[in-house]
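Notes follow once the structure below has been shown.
Yeah, one chain of the complex is gone here, protein chain that is, but the others are all in their spots.
In order of appearance the chains are A, B, C, D and E, and numbering begins at 1 in each one.
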């Protein structure tokens, strides 16, 4: 596999990302049939708002952020940078200088399966990052990787141009060609949940609203009064 | 072990829970003789206030939240829902719809040895959750568990009706019949600590206040001046 | 190795600590040649400001905080207490009473390779703590350790009198005799980064600013247009 | 909770343990309805044979093995010693001297939610141990715990007198009064599996033997030929 | 993403797998340019010989092995079954009955990003398994997944038909169309290493054999005699 930078990737249709960000990761994940979720160790570096963007991908070696510098040039407004690694690492491969560069190009955030640093600066700049660790440990620039090849990031496959959605609940990947359909399905779920929420808030039980009682009895659930009271 | 829902459990006496919440988890844990603490991976999903409630317990299988829906009906105002699992999982088994339902019944919070999701909604609703992870990964409703049987949650045994106290320091379980006595012992510790705090703040050393010097010398502790200066 | 308390250690020169705190952990770590960083599991117990101080060190056994009480007496204003353990533990070895005592002596913070507790009190007091866990599990006072001997804390060697810097990015140790020189080097890096930041913010690419293109080509990086578009 | 040693516990009926050991942990766990399993981090310290015994339980504090010495006196031939801790630890709380003592009383093995040591001696003696770690770190004898109270060990509740079964697949706990019935159910599973194994070995598919095809189709599974070949 | 079984996948050329198995995982990984390696938590369940086979892939939900039964029918002699999950789990999703079925179809081994069980039976049968855990915890058959779609397993992307090589050093994935070329490159590395090994065994230093001294000096390495001896 030769190191390569792929230019002019096909991105998901405009508009899908913002619709998906508004739905949130949990709802989008449900709407996709429960696939595409990154592992739950990916956490926001600061209390940033939810974001979604089209993925520019980087495959890096641990402890080396050379390819992140290369990737900046391939980014357009509305993109989100996604960094996968060839082996586990918590090194701080991303800091405020790279964030300045990405922000200058309109990138909405970073997803990195490694560490980040300069957290207080990132917060002040308003640049959102999801990472597996926070670490002051910097990196070298010695080994090539690739830009805009399919990468595995925190257990999820990301193809360049996919929409990546990130919020407090985690990070989910939506394939580019499904982005519009998933957004529509997610919005439908939200409308449906709003009405359910109102019924539950009024005291109606999920047992009744979802008509679960028959299924539970059939599966063998029994109710007993506290034996200690007997 | 057949799946079962136990109704009408015996709860700890009214009043004990609020007294214990005011004392805090660390003090309650000390007052109990240092038992009953859940593992330290249990963290608040958002910066919620301390809570305490009488436990309604759920035993669930990983990736399945069917029994949480069943448990809602067994909850009363002042209860806290405690969910143990039969195997490790970080799946997001609890979200804002279940929280709406629990809040409608007066439940004060959730303790779950798995993941939760919809964190921003939970914060807006003011519904406190302690969990081992945050994850957008939802669950199926396919396998029965039980409600109000003794469960192991994050390493601690919880019997239905026990008082469970949770704050920034963690989560502790107080057996129902000991709740009043533990609250009294915890309150005494706090009074005692207040006077100690004043003495320490004035500069008195713990070495002297606790009369440790003799014990240290007896155990063999020696003092030397910086060998490099010698 | 007999248990010992070393008095009158040699501390880094006055002024170095505050200069280093102003530079931040990531920059200081770079300025030292990327050594001296504690492991990334060390996190602030609350959103405290960055701190730096001269290290008073403690070697403790897990589950035993006797030596922390002994160490208080050896602290002076501007010190930071650093606690290494002989085996892994997440027990809450430090709480608000010890913090009161340290604060009364002018200690600027605590670094502990174990757990801490009373987090809400620590926040109210404004006493900064970096730890590997938060846990209500208290400790006994039964086994001697040492004070002001070299200790390994979270993977880093700390010699008494070293400057320890801690912020949101982690914790780094600066040998006492290098503290002034490292502060100077770190300040130079910051000046240099300020000018780079301005250039990157204006849209100049790091690829050009750092003159990376030739090196990348020499290492074998190729650029291709998206094959799917071909 | 006062420290206590409970004497003369009620043990599961004789014979159940050996029947359960012969069935193995995985089969016993299935026969119980998939409850009672310790966490999968519990591993044999050496390649010992499967064992089962009636549980004598110990609740210890981390780094302190005083109560293990106390527990020896309460053991009878056919017992298995089970040690739960009040907080996570990997310290080596058990070594060859304690093993010699237990072996002299006819104890069949040790299950400990902490570390063990002297592994090569344990192998030579033929004394089986399941633990969460191997560590040379010894312990003090300073804090009381209890013997023969219910304990949580590696996530499972163990009541004194329960049968504990351990083999290469892990460790499972069978409540004393269910031990005979579980052994019978487990033996039935094995007989059933033997016939299934013969059919599968002959090439019959599980899809057909378990009559899964209809259920899969109903759940929505579709079959397609490789699109790339189209 | 609808649940689907893809039939008649394209497999890597015959012969490549056995050549790659003979080279071993570490050499194959080097020969591929250091990509395609599964995470190092994947370990052999018993001391099995190295294996390589063409991948039949399964995407499963945690705690559910329904799709493994489905996958058996799609396997041919020389295949290796690779199971990825939608979320982390250590449940024992694979045991001796499934192994019997796979062995009857000529499958050479199993790679599963979850737990396995019946380890002693697997050893007796001679069926090799690499897994992230060993656990007696069985599974349900309730939720559909897919067979022969691209999956992420232990951090590596596996496309159906790829060659998967596993030995004591770990598990590596070789894309089907590169399998022959990678085998050739790996065999060349081995020939090269054999001659190097002979030179190193005779006492020649790697520093000289690899001509490293100039590069080290240029990078700034200095040699000093022990200052303590000065």
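Criterion: a contact is a pair of C-beta atoms (placed from the backbone, for glycine too) under 8 Å apart; a residue touches a chain by one contact, two chains touch by 3 or more.
What you are looking at is a predicted structure, and each value in this text was computed from that prediction instead of being measured.
Colleague: Relative to the complete complex, which of the depicted chains are touched by the chain excluded from display?
Modeller: Computed over the complete complex, the missing chain touches A, C, D, E.
Colleague: Considering the whole complex, which of D:22, D:119 or D:207 touches the chain not shown?
Modeller: Touches the omitted chain: D:119.
Colleague: Considering the entire assembly, which residues of subunit A contact the chain that has been omitted?
Modeller: Residues 61-64, 86-91, 135, 137, 140, 142-143 of subunit A touch the chain absent from view.
Colleague: On subunit E, what residues meet the omitted chain?
Modeller: 24-26, 29-30, 34, 37, 40, 43, 50, 167-170, 172, 193, 196-197, 200-203, 205-207, 210, 212, 216, 219-229
Colleague: At which residues does subunit C meet the chain that is not included here?
Modeller: 1-2, 32-35, 37, 39-40, 59, 61, 86-88, 150, 152, 155-157
Rule of thumb we're sticking to: only the chains that are shown with their structure count from here on.
Colleague: Which chains, if any, touch subunit D and subunit E both?
Modeller: B
Colleague: Same or different, please, for the subunit B to subunit C contact, judged on whether over half of the interface numbers appear on both copies.
Modeller: different
Colleague: Could you tell me which pair, B-E or A-C, is linked by more C-beta pairs in contact?
Modeller: A-C
Colleague: Just the number, please: Cα centre separation of subunit C and subunit E in whole Å.
Modeller: Their C-alpha centroids are separated by 39 Å.
Colleague: Just curious, how far off is subunit E from subunit A if you go by their C-alpha centres, in Å?
Modeller: Roughly 27 Å, centre to centre.
Colleague: Which subunit A residues sit where two or more other chains touch them?
Modeller: 2, 34, 37, 40
Colleague: Once the touch criterion is applied, which pairs of chains come out as touching?
Modeller: A-B, A-C, A-E, B-C, B-D, B-E, C-D, D-E
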